[in-house]
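Note that this complex is displayed minus one protein chain, with the remaining chains in position.
A, B and C are the chain letters, set down in written order, and residue numbers restart from 1 in every chain.
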Amino acid sequence: MSTPEKSFWDKAQTLDRRVLYAVLIVLTATSLFFKTEIPVNPDDSSKDLYVSLMTIDPSKTVLIESDWTNSTRGESAGHFEALMRILMFRKVKFVVYSIADAQAPQVARDALMRIQEERKGQGLKEYEPWVDYLDIGYFPNAEGHLQAVGNNIRTAWGGRKERDDTGKERGIFESPVLSNVRVVGDAGLVVVVSASATIDIAVERLYGKVPLAFMVTGVMGPNALPYYQAGQIVGIGVGLKGVYDVEYMMKYGVNYRPDGATKAKVLYKEDSVVVAPVTEGTTMDRGARYFLPLHVALTLMILAIIFGNVAMFASRRKKKEAK
Amino acid sequence: MQYLDTGKYHVLFTLLLVFFILFNIRRAKGKKDMFVRRIPGLNAIDDAIGRATEMGRPVLMVPGIGELNAISVQALNIFAQVTKTAAQFGTPIRLCCANAAVFAVAQETIRDVYQAQGQIERYDVDSVRFISERQFAFAAGVSGMIHREQCAATFFLGEFFAESLIFAETANAVGAIQIAGSTQTVQTPFFIAACDYVLIGDEFYAASAFLTREPVLVGSLIGQDWAKFVVVFMIFCGFITNSMERHQVTDMKRVDNDATADVEAFSEMVPVEPWANGKPVLKRRADTWLFRQFNPFITKEQVTVDRPLEPEPEPTTATGGGS
Amino acid sequence: MKFLTQLAQLPPEYNPFWAKEPGNDALLWIFLTIGVGIVGMLLLTRVPTRARRPIVWTFTFLSGAFYVIYYLWPMPIDRDAREIPQGFVEQGGFFMKDALPRVADIANVLTFLLLCLGIFSLTKIHSARVVKKQKDWFFSVVLLVAMVVMVIVGYWDYILKEFNDPNALLTKAENWGTVNYAYDLLFDGLIQQMDAAMFSMIAFFILSAAFRAFRIRSVEATVMMASAILLMISLMGAVDYQWSELIKGWTGDDPAHMLNNLNLSQISGWVKNYLQIPSIRALEFGVGLGALAMGLRIWLGLERGGVSV
Partner (left out) sequence: MNEQFYWVKLTIGVIATIGLYSVLYRETKFYRFFEHLFLGLAAGFILVALWKETLKPLWWDKMTGSVTIDDVTKVSTIDQPGFWIYGFLLPIGLMGYLVFSKKHNWMSRIPIGIILGFWSGQQVQIWWNRWGAQIYGSMQPVWPTTTDSFTRPYTEGMAPADQAYIAAQLYPSQAISNLIFVITILAALSYFFFSFELKGKFLKGTNTLGRWLLMLGFGAIFGSTVMARFVLEIDRMSYIFVEWVDQTSKMFPGGG
């Protein structure tokens, strides 16, 4: 079999995959350094999430179920950090617990420490353990545990002790964070930051007892959105788009017109609701940093497909001409 | 009661499907040369093994990363056929497992195949391997093996998740012929993009009937087709009756009450309020006859059962443990 | 009969037949059970060859029968733990409902008990390679050493956290000792990162697979490519935004205008709801039926060939 000289298009058609890989690495890595603001229309579910976080009664405690680990850091860390920033801005007390994975508390703790340090650098007030928040760790047996929390949070969490601000160990319900929580419904909101099926358990066990909100990975989105559509959860952020949506609203608010502006950047389904932006600390961070690389990667993919097809047709035409 | 509380309909329907399958298995007994539609990927098995033999490279088989269930058993059934051909040609095989129970079954199956072919001296115990129970460690191990052994033909059949594309593209990179199929629908598009032949949906289950033409298997396949006919018929009739019924005027509507602390979920009929614009009230989805068949109407009386109570158990105290 | 009635009377937690007092009482019964089990195992080794198949099948059949009967048997609804069942049918229903979570444990525990089989095979293959100094034996050493180190550090860390730490102080990094750090390094620093690395490699493979496969060769390939590209474009927030601005220009920002249905998120949502869902659902019906048929064949012992039990 004689192989005729390969034309440029022939070669392009069977481009070495490693070239594509190198281009992807270079483009995504460089675009990471440009934190750009890309205008978007936030999803309705993200808007509801943001509005409920920003309108929560600051005297009520928020329970955060942190069920993600480093393997889904790309999406979940962004969610968790945005959540921390909003709650700290609004001075809402919160409790962090995990039921999915024994590693989850440490991962959440690291993320919390990052935000604390960042706030310290910006000259903002840091959140104090025991007084402003509690980090009560991992509870095994997800299903049984949430059922227990739903039935009686005081017995379910009663055994846990933490150091108070003087360094003495005391039961967590003596802390100012939980002292006003007798039943789970006394909490203002339960936010589940999850990369796993614990969202199903949360709806099964806690729905109807306390308002629920989710922040989940893109993969879990299709599982979680039906709960939102059925009105079982107040809001939900899905995947990186969800992170970016929330960060975008943190910057521009919802239905919010700054002085002199005629139109709000983000419109809400109800005209009467006006939610101001987050005015202290960082607003656009991980979501904004990853959003441009994502666009770059998707564009690269679409261009690669187009390029492959053009090459295919061009080489076909060449062969026809040669005949 | 199960067949009272969720309707008799579904038990009857399931039993009908079971009957179809068993009846056809019985009917097929002793018959030969029954028709099974051509399944493209399976005709390629012999070519793939032939090519591996020519090149002197091994054939790789992976039964997915799922647990031991009918899916992995079915994958091993197909692999037994592949191994049969490979044993005749003396082509080396590799079978990588991600689950110890599957590994145990695979070990026996493959040994039996060599024994039945009278080629037991060609059987290498280490050709069936357990790699890792951890998804991505398994992916790393299998990709390494594909590269090192330059497998000429690969079979990925069974339950695959995110790792499907890692295997398929790696095998493509070393120029292997690939035959793949996953019962996880979400992974099928990745196999279609990267592999030469793909078994879509229940072509995977039909494969062993196609390969062996065993009456039991073909009979069961015919039974499955009957069941599919019933589903087609139901959907066909259903969309017609549903369309008609939505035009009927009604003055009562069905309300499904959720379960509360003291009562199970139950349904009731309540009068409907007329529309403000005076147009006739038509039946809604929940009022149609078919909806009622699929979501049985359970009255409050049906779910209220009174049974005598066992006396309160005395607080149990251990006698031995305390001292 | 009286005995059976009693067995069904109460959930196992309250039933003195199933539940024993923790401590010596329970341990005695456990040892007895294991002893009986081992004797049974020894007896099985004496079974004649032709009886083997029926024995294995009996186990399979009985396990499957539990779920099948559970499905067909009338089950109590709205039931309190202390309610007394009325009549045989209810007794059966109560009994099975109580037994379900226990039975569900059995398959799990058995699967995990078999796990060491895999590790055993892995160790065997790699130690043989080291002993025989086969090609790449050095890497087998790496594997074996990594495994042993992980087991030691893992159990040490577990013992420290489980038995020496009543106040759960070790859940916080500031209280850690060397072993806890080592465990964190191996698990969080290596295993988790390598998981993430392999997982993220899919992005590269998606790119190269799409480049190669999405060509306008046949109707099938074109259709697949078109819907994939449409979905990808709709995921790009920036494009979605620009497109909606364009539509706003046409409609004069009127939310009631029909052209609003041409928003990218609307179009991609429509494709998902009215084309993707039904086609995939049809496919899954078939898969479900295949699994049902296969399940029936295994349960009733109709499968032939190497794998059948």
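Note that contacts are C-beta pairs under 8 Å (C-beta built on N, C-alpha and C of every residue); 3 or more make two chains touch, one makes a residue touch a chain.
Because the structure is predicted, anything quoted here is derived from the model rather than measured.
Student: Wait, the hidden chain, what does it touch out of the ones we have here?
Tutor: A, B, C
Student: Just to verify: which one of A:52, A:175 or A:217 makes contact with the chain not shown?
Tutor: With A:52, A:175 or A:217 as choices, the missing chain is touched by A:217.
Student: For the chain that's not shown, point to the residue among B:52, B:65, B:87 or B:104 touching it.
Tutor: B:104
Student: From the list C:84, C:190, C:216 or C:246, which touches the chain that is not on show?
Tutor: The missing chain is touched by C:190.
Student: What chain B residues would touch the chain not displayed?
Tutor: 10-11, 13-14, 17-18, 34-37, 67-70, 73, 101, 104-105, 107-108, 131-134, 136-137, 140-141, 143-144, 147-148, 170, 185-186, 188-190, 192-193, 200-203, 206, 209-210, 218, 221-222, 224-225, 228, 231-232, 234-236, 238-239, 241-244, 246-247, 275-277, 279, 282, 284, 290-291, 294-295, 315-318, 321-323
Student: So that we can see where the missing chain sits, which residues of chain A does it touch?
Tutor: Given the touch definition above, chain A has residues 18, 21, 24-25, 28-29, 32-33, 73-75, 102, 110, 140-141, 217-219, 239-241, 269, 289-290, 293-294, 297-298, 301 touching the missing chain.
In this section, only the chains that are shown with their structure count from here on.
Student: Of all chains present, which has the mean Cα position farthest from that of chain B?
Tutor: In terms of C-alpha centroids, the chain at the greatest distance from chain B is A.
Student: Contact counts by the stated rule: is the higher one at A-C or B-C?
Tutor: B-C
Student: Would you kindly tell me how far, in whole Å, the mean C-alpha position of chain B lies from that of chain A?
Tutor: So the centroids are 33 Å from each other.
Student: So, what's the distance in Å between the C-alpha centres of chain C and chain A?
Tutor: One centre to the other, that is 26 Å.
Student: Quick one: chain B and chain C, Cα centre-to-centre, how many Å?
Tutor: 14
Student: What parts of chain B, by residue number, touch at least two of the other chains?
Tutor: 169
Student: Quick check on chain C: which residues sit in contact with 2+ other chains?
Tutor: Touching at least two other chains: 195, 199, 206, 208, 210, 212, 214.
Student: Mind pulling up the chain A residues that touch chain C in the complex?
Tutor: 15, 17, 20-21, 24, 38-41, 43, 69-71, 73, 103, 105-106, 109, 137-138, 160-161, 169, 241, 244, 291, 294-295, 297-302, 304-305, 307-309, 312-313
Student: Can you tell me which positions in chain C touch chain B when the two form their complex?
Tutor: 9-10, 14, 21-25, 71-80, 82-86, 93, 110-111, 114-119, 121-122, 125, 128, 191, 194-195, 198-199, 201-202, 205-206, 208-210, 212-214, 224, 228, 280, 283-287, 289-298, 300, 302-307
Student: Quick one: in the complex, what on chain C touches chain A?
Tutor: It comes out as residues 167-168, 171-173, 184, 187-188, 192-193, 195-196, 199, 203-204, 206-208, 210-212, 214-217, 225, 229, 232-233, 235-238, 240-241, 244, 265.
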